[in-house]
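Let me give you the structure first, and then I'll get to my questions.
One chain of protein is taken out of this complex; the other chains stay put.
Letters A and B mark the chains in the order given here, with residues in each chain numbered from 1 onward.
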Amino acid sequence: MKRETSRSYTLGELAERLDARLVGDADLRVDGLSTLADAGPTDLAFLANRAYLKYLAATRAGAVLVHPAHGESCPCPRLELDNPYLGYAKLSRLFDPLVNQALRGVHATAVVAPGARLGERVEIGAHCVIEDGADIADDCVIGAGCFIGADTTVGRGSRLHANVTLYHGVIVGDRAILHSGCVIGGDGFGFAHDGKQWEKIAQLGGVVLGEDVEVGSCSSIDRGALGDTLIGNGVKIDSQVQIAHNVQIGDHSALAGCVGIAGSTKVGRHCLLGGGVGLSGHLTLADGVQVTGMSLVTNSILEPGVYSSGTGSMSNSQWRKNAVRFKQLDEIAKRLTRLERDIRDS
Amino acid sequence: MKRETSRSYTLGELAERLDARLVGDADLRVDGLSTLADAGPTDLAFLANRAYLKYLAATRAGAVLVHPAHGESCPCPRLELDNPYLGYAKLSRLFDPLVNQALRGVHATAVVAPGARLGERVEIGAHCVIEDGADIADDCVIGAGCFIGADTTVGRGSRLHANVTLYHGVIVGDRAILHSGCVIGGDGFGFAHDGKQWEKIAQLGGVVLGEDVEVGSCSSIDRGALGDTLIGNGVKIDSQVQIAHNVQIGDHSALAGCVGIAGSTKVGRHCLLGGGVGLSGHLTLADGVQVTGMSLVTNSILEPGVYSSGTGSMSNSQWRKNAVRFKQLDEIAKRLTRLERDIRDS
Partner (left out) sequence: MKRETSRSYTLGELAERLDARLVGDADLRVDGLSTLADAGPTDLAFLANRAYLKYLAATRAGAVLVHPAHGESCPCPRLELDNPYLGYAKLSRLFDPLVNQALRGVHATAVVAPGARLGERVEIGAHCVIEDGADIADDCVIGAGCFIGADTTVGRGSRLHANVTLYHGVIVGDRAILHSGCVIGGDGFGFAHDGKQWEKIAQLGGVVLGEDVEVGSCSSIDRGALGDTLIGNGVKIDSQVQIAHNVQIGDHSALAGCVGIAGSTKVGRHCLLGGGVGLSGHLTLADGVQVTGMSLVTNSILEPGVYSSGTGSMSNSQWRKNAVRFKQLDEIAKRLTRLERDIRDS
């Protein structure tokens, strides 16, 4: 379903914004973004992957964002630039109805403690609760039903969608985007065993998010036991992710959905963790490490590169036979060694 | 603990509802459902699995739902039908206190935008926020603290439990059941890399849920990048599930807890994904595919059947030895081939 957007743009405006080469009518207006296959005459489409080149000739798009190499194949006006996918990303926010929404101030039902500080041009949604000492910087939008605990600070230009929870003593950097249901600053999982039962360790640290951090729906980032849990600048965290106490994530790393990171592990800069990846506690991952989906990492990884675990999937009947053999694998290896020796010695 | 329910029913009424054969007193009243082992004299019990046949003779139930083949063994009145488990399912809602609750209208603390449309017999709980252009159809119950974004529609007879979040531009079909903490329509995880950092791609699509969809607690379904994320009719989604942008789930598929599906993957109709299953992005699963718990699927599956990955669990000491050998597996296979050749050639 196509959403209505509040604005349209001329190709000339968009070319200027992207510093792209415009071929065609600079006054042509587009009011949406679309794929080559689905675009209509007022949409801007883009070609960012050769697999979609086959759709270019027949696209009904009003205009197309392309690499110069494919410019000649366009049946319509075009914006040429070296990285059309990046160009699409840069333009996409122009068409986001939320981004273009007028600010609505502090809703009458919001409960803002007298000791909280609100910056300029801040929107606080209905039924928000902002505790004492909290500090919401300029140009923030805090969605309905959010809770912002005591002494927590939210940096300039951040957006919290509805029903986000920030505990006390959390620091969120500028331009954060926090999605609904995410919880930042809940207690880390820390207990001492007294021989019979668990004694809770109060989690006295906080959470610090750098600038330009995004956190997906229903994700959780726990507060540190003593020091803080640290999320670097530009880190992107998908939905259903769990980050335990005192974890550190280096700048510009990206964590896909359902990732879980145990306590005190340090992930480097520019790392990529695939969906469902698990990292044990107290590990170090170097800068530039990539881990493929649902892999478990139980040892530090000190060299950049791509890492994996698991078996790959197969039919259940095939799998059953092989999984049984996995339990015999050490024995199989020993039998093989014995056989090699017997033959060598015979 | 047994809950109080607001109503009791005669066996005659229940037999008619299920089109079951009644053997015994049609006027006998039951006010609860229970297992054979736990039932008391005002409960209706059921036998749906031969493993529980041993409890039938001694059950204290007031009446029993059974297959005709076991009718003679019942010590009490009975309702006979071919699928007692389905019969139990159909009757179960009669005993749900929430289903029988009187509607309570729009709570005084709910914030309903002037441009939102509410149907007939709609309940809006305390502290709900319903944004402009939202459309809540007849006979819906929206639990306390829910957020329903601009231009989102909720179909007839749907129930949102407390603290559900629907972003803007989401379409929920008729008779949906959405559990607390679930988030529908959060941004998909889309970024373009500019060589140094991630540029956010605004997620301009929506989410469309068909009819009779259920979504469990704390699950998230992300909105599409351009087109919509599509959940078919009758799809059942358990708790803690993550569905990424532009995923499509075919009608009547069921996803158990902690499943994660990466972007743009298409799951067929009547598929079953076990708990914790992960599907990589851009895959296709045929109709009727079943994937067992915690399997990772990284390639499309074009034939119906049961699929698995992983090793099975074992004692840690046994596992350590075998896991080490897994890392040598390719070498083991090559050594075996060499040995076979040597022997053949000798």
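For the reader, a short list of remarks on this structure follows.
Following the convention adopted for this analysis, a residue touches a chain if its C-beta (ideal position, glycine included) is under 8 Å from a C-beta of that chain, and two chains touch if they have at least 3 such contacts.
In this text, all values refer to a predicted model and were calculated from it rather than measured experimentally.
When the missing chain is restored to the complex, the residue among B:90, B:117 or B:193 that touches it is B:90.
By the touch criterion stated above, the residues of chain B touching the omitted chain are 1, 3, 5, 32-35, 38, 83, 85-86, 88-90, 92-93, 95-99, 107, 109, 125-127, 143-145, 161-163, 177, 179-181, 212, 214, 216-218, 234, 236, 238-240, 252, 254, 256-258, 275-276, 293-294, 310-317, 319-320, 323-324, 326-330, 332-333, 336, 339-340, 343.
Seen from chain A, the chain kept out of the figure touches residues 109, 111, 127, 129, 145, 147, 149-151, 163, 165, 167-169, 171, 181-183, 186-187, 189-194, 196-204, 206, 208, 218-220, 222, 226-228, 240, 242, 244, 258, 260, 262, 276, 278, 280, 290-292, 295-299, 305-312, 314, 318, 321-322, 324-326, 328-329, 332, 335-336, 339, 342-343.
One rule holds for everything that comes next: only the chains that are shown with their structure count from here on.
Centre-to-centre separation of chain A and chain B, using mean CA positions: 25 Å.
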